[in-house]
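Would you mind keeping the following structure in view while I ask a few things?
Apart from one protein chain that is not included, each protein chain of the complex appears where it belongs.
The block that comes next holds subunit A.
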Amino acid sequence: MVLKVFFPSCCSSADSGILIGRWLSEQNSAVILAVVHFPFIPVQVKQYLGEVQRVTKVNVSVLGSWSNSKQEKEESLSEFLEDLGTIFCHEPWIQISKEGDSKFWSCSTLRKHSKNPQEEEIILVYYDQRKVMLSHLHPPLDTAGQRAEDASKLSAIFDTVARSQVLFMTDRYDEGPIKLTHWQSDGVEASIIVELMKQASVPACMLLTFLLSLLSGVCRSRVLKFWPLSFLWSKLSTCEQLGHRLQHLQVISSNKKAQNQNQLMRKADIFVSLLIDVALGILLMSWLYRKNRIGHLADTLIPVADHVAEELQDLLQWLMGAPAGLKMNRALDQVLGRFFLYHIHLWISYIHLLSPFIEMILWYVGLSACLGLTVALCILSDIIALLTFHIYCFYVYGARLYCLKIYGLSSLWRLFRGKKWNVLRQRVDSCSYDLDQLFIGTLLFTILLFLLPTTALYYLVFTLLRLLVVIVQGLIHLLVDLIDSLPLYSLILRLCRSYRLAAGVKFRVLEQQDGKPLRLLMQINPLSYGGVVQTYRLPTYSCYPKDSWASLCKKLFLGELIYPWKHKGEKQN
């Protein structure tokens, strides 16, 4: 079978020595982790490897010998290296030798207990040790749990290198009996800024946790749980968004270290998302308050509300006449029209009552944009909902009226045909009515039928207006959802350090020479941007429409009230 040797590219120029690493017998491959240089005492090497094995739980052992001769091949050295095979008995004993600056190395194996003495083919795969150590392999999304164990042979290699980090902690300036060469042997690097931030983060987290516990205690107090207030909180989307962000802050400031890669990435994503959100919010706030734009906004708010009310009045006058050439029932038309006109009149007076305070309220509400752009967008959506409250009321009136009419019509239609709805059996049964019942029933049916176009028209107009407002609110919430759930840190990591998020590997065939082993370069294949977003999406309180198109149309036809952007109480992944 083919023997695969995974050789770190940083050890290509190392001095002669012995190779240590892990032997994966089921795949017939050897993962080389480092080169131990002469002089060494075999007992000390074995001791060191035993310690490393205990700490990392990786089966590290001596796999073979490495000779890097600058001049011609030395016969004595090669015999010495073969003798080493007897001291560190490993089956098979791999011997790699490099002459001068040649790219093509010769590789051979010594098997003591070989049953078939044929030449086995050797594949030499170079890998970048630092990148493989830092990289995180993402298995394909539709794997079953069983497959993950036996399928990915490559994940065993990534695992080996990642878990042997303690082996890479000694560099050549350390005074020890063992001299190693690996990717960090030229000197262990660290960053002062990172260390300082790590030290500073602990007290900062504790302070934040304390403040958050105070805040959540206040929020959960009994005062705020009385009926009108709790109803208000559940209806306003701003409160939900603030609660969501509070939960995020709690996740970041918790003292527990992240267990695995996913949790670490999630914490980082939440942190960066919050930072960008607050930065954009402060930018928006500074733009609003410069040149007193918010004052101008407040000044234009009342005229806009007036204008909307005037347009609605014109619309109702149009409906009360002969809209689109249709002939309405005069009396019902006038009743409904006057009813809605009176409502608009009430609304306008209410708005005018509030007008002196609008500027102040808006000024203080605008300050809360510093909590984040998402909060500002939610406030905008709530303001739209409050300003179009009369449209919502009209829609409810129109829908209820229409609904009553439809149900009345369907029940009287059954009477017209001599049938009845059996509540016990939940089905339509035939029934014999008295003559006066039939007479009144038919009369009422005719009345309702001829009044249907008028009610239907009012219902249609107000439903369209309501749907318009719902669509605008839905778009704003979609934007808020997008900002909430986008994993910015993962995307930036994919852009700048693409080897950290690996979907797999790719091989490149290097120059070959006959008689020498096949040379391949193993590189990391980064995850696509779509894959990154799908894997690391943050959970949100999603507001996707819960009705399919068919059920939505059915509800509209029957006159049932629709709430397409219902906020779910619990979070969803």
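A few comments on the model shown:
The working rule: a residue touches a chain if its C-beta (ideal position, glycine included) is under 8 Å from a C-beta of that chain, and two chains touch if they have at least 3 such contacts; residues count from 1.
Please note the rule applied: contacts and distances are computed from a predicted model.
Here one chain is missing from view; checked against "Trafficking protein particle complex subunit 2-like protein", "PIGH acetylglucosaminyltransferase", "NAD(P)H-quinone oxidoreductase subunit 5, chloroplastic" or "Mediator of RNA polymerase II transcription subunit 20", UniProt names that protein "PIGH acetylglucosaminyltransferase".
Residue-wise, the contact with the chain that is not shown comes from A:Ile123, picked out of A:Ile123, A:Leu380 or A:Ala456. Screening A:Val5, A:Val161, A:Ile406 or A:Leu520 for touch with the missing chain picks out A:Leu520.
Of the listed residues A:Phe389, A:Phe507, A:Tyr529 or A:Phe557, the one in contact with the hidden chain in the full complex is A:Phe507.
Although one chain is not displayed, its contacts with subunit A can still be listed: residues 1-2, 4, 25-26, 28, 116, 121, 123, 125, 144, 146-147, 150-154, 504-507, 509, 512, 518, 520, 525.
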